[in-house]
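One protein chain omitted, others in place.
The chains carry the letters A and B, assigned in the order they are written, with residues numbered from 1 in each.
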Amino acid sequence: MFGEDGLLNELLVERFNYCVYVVLLLIGLYAMIAKNNLIKKLIGMSIFQTAIILFYVSIGVKEGGTIPIYVAEHDPHGHHAEHQAHPEEANATEETEENATTATTLHEEDHGHHGPRSLTDEETSDYANPLPHVLMLTAIVVGVATLGVALALTQRIYRAYGTIEEDAVLAAILAEDASTVIPDVLATKPKRTSSKSRKAKKA
Amino acid sequence: MKKIALAVTVLTGILLLYAAQDFPAWGDLQSPASASPVSKHFIADTGVDTEVPNMVTAVLADYRGFDTMFETVVIFIAGIAIIGILRRTGADADAPALKRENEIAAEPDLIVTNTVRLLVPVIQLFAFYVLAHGHVSPGGGFQGGVIMGASFILVALAWDLPKAMDRLSVDRAVMLAGVGILIYAGIGLFSMLLGGEFLDYAELSHVLPVSREMARYHAMLGVEIGVAFTVTAVMFAIYANLSTRGRLEGGL
Partner (left out) sequence: MSENSIALIFVFPLFGAVLCALVGRKSRNLCHPIAVASLAGALWGGIETLRRVIASETNEVSYYFGGWNADAYPRGVGIEFRADYLGALIMLVVVGVAFLVAIYSKLPVAEETPEKEGPFYTLFLLQVTGLAGICLTGDAFNLYVLIEVAALTGYGLIAMGSARAAAATFNYVILGTIGASFYLLGVGYVYMKTGTLNMVGIQEVITANGLADSAAMQVAFVFICLGVLIKMAFFPFHAWLPNAYFHAPTATSSLLAPLVTKVMIYVMIRMTLTVFGVDFSFENTLWTEVIPWLVVIAIVCAATMALAQRDVKKMLTYLIVAEVGYMVGGIWVYNYYGFIGSIFHIISDACMTLCLFLGVGIILRKRRTTHFDGLRGLFRKMPFTMGGFFVGGFSIIGLPPTCGFFSKWYLITGGMLAERWEYMVALMFSTMVMVVLFFRLIERIHLAVTESGENIGHGHGDLALPESETFFDEAHWTMLVPLLLSASVVLVIGIFNQDIVNLIQDFLEPFDLPKGTGR
């Protein structure tokens, strides 16, 4: 279990991120279900969502990969910019520069502007996978929106019941239920009218 | 309740750890997610398809633009829902304002206000930079919009809410948020009317004097501006409504 190929070694060393996200997720889940205070529940919700974000971003990692923004030599507009700004640096990356130049001249003839080229398989492995990052941008936004709405609800509850402890709110609701009378005018009326009609018959 | 929660948590944890042993190794280049044709296409051909150096921006605003449109809509929904939940109507609206406990009417602090006076223009300029530079560096509409919204919230914190509302009232914020969605969906609709699919920005090259790829590039900036409008407005509207419990006067 603790050896080179043991489960713990595998989980804690090779898949450390995956363990951290599980722990975070469980903390959040527990707080969401067990906590009595509404705000604490929401804090749990945030932790829960953050854990999922951590998990997704972990998927996108590549060993030795950089952020998913083209470095200068792969930049669709990079060649042009470099020649104006850093001529010496551009010379330093000769090989790729040559590639870019040939590609550029080809495209310049076609479209009248310097066009980019498709990256080779080897070059693609230099960049982290952009898709999980995009997905998580969406998930973050959704999380923020949910949190905002939930905070508004908390305020609405506080305004009505004067507390944000769940059991106190429940007690207030039960008290309210017990005190409300069903607004049924009909339940008492018919008896009166029927007795009236009987009286009328007698008379 | 605590025992149920604990049981649920432990069960979930066991399930998650059971799955974790089947995961590809950390940072594996050959993991299915990294080696799939979809991921490779994003990295290899974003430049060819759209001429945008920042792949995340291109995937966000173009390849998965429909997702992002609804993401903006989610923000918009949050703003509208909070107003709907907290706004007081009828008898509720006429009830006297509750004084907070220990509330003191303090003058805005001289040091704080003057620092904020200096900071706000810088923050707003930076917001524009993050928005406009989203194509080539980390940034974009959401990020720029949040920074912009923060500058208004800072004004509200340093002086008071009415001072910030002079600059951006909640009504105007709702309008601005709607305009942001209109910009995004409008660009999509316009490209549909030009003969493509909804959100197919390449069709805009019929009206813009650029190539199909550069049309995507420019349209992405357009939709990011729409996103920034919505995010700025909604961030401030959320703050204003939450900090005043829906009354929109006084505030923190």
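Quick notes on this structure:
Note that in this section a residue touches a chain if its C-beta (ideal position, glycine included) is under 8 Å from a C-beta of that chain, and two chains touch if they have at least 3 such contacts.
Worth saying up front: this structure is predicted, and the values here are computed from it rather than measured.
Touching the missing chain, out of B:M55, B:V116 or B:A202, is residue B:A202. With the whole complex as reference, residues 25, 29, 32, 38, 41, 45, 48-49, 52, 55-56, 59, 131-132, 135, 138-139, 142, 145-146, 149-150, 152-154, 156-157, 159-161, 169, 173, 176, 182-184, 186-187, 189-191, 193-194 of chain A touch the missing chain. Hidden from this view is one chain, which touches chain B at 15-16, 18-19, 21-24, 31-42, 62-67, 70-71, 73-74, 76-78, 80-85, 87, 89-90, 171, 174-175, 177-178, 181-182, 185, 189, 192, 196-203.
Note that only the chains that are shown with their structure count from here on.
Per-chain CA centroids place chain A at a distance of 12 Å from chain B.
Across the complex, chain B is touched by residues 7, 10-11, 14-19, 22, 25-26, 29-30, 33-34, 58-65, 67-70, 74-78, 111, 113, 115-121, 123-125, 127, 129-134, 137-138, 141-142, 144-146, 148-149, 151-153, 155-156, 159 of chain A.
By the touch rule above, chain B contacts chain A in their complex via residues 1-2, 4-6, 8-9, 12-13, 16-17, 20-21, 23, 25-29, 31, 33-34, 38-40, 42-48, 51-56, 59-60, 64, 67-68, 71, 74-75, 77-79, 81-82, 85-86, 136-138, 142, 211, 213-214, 238, 241-242, 245-246.
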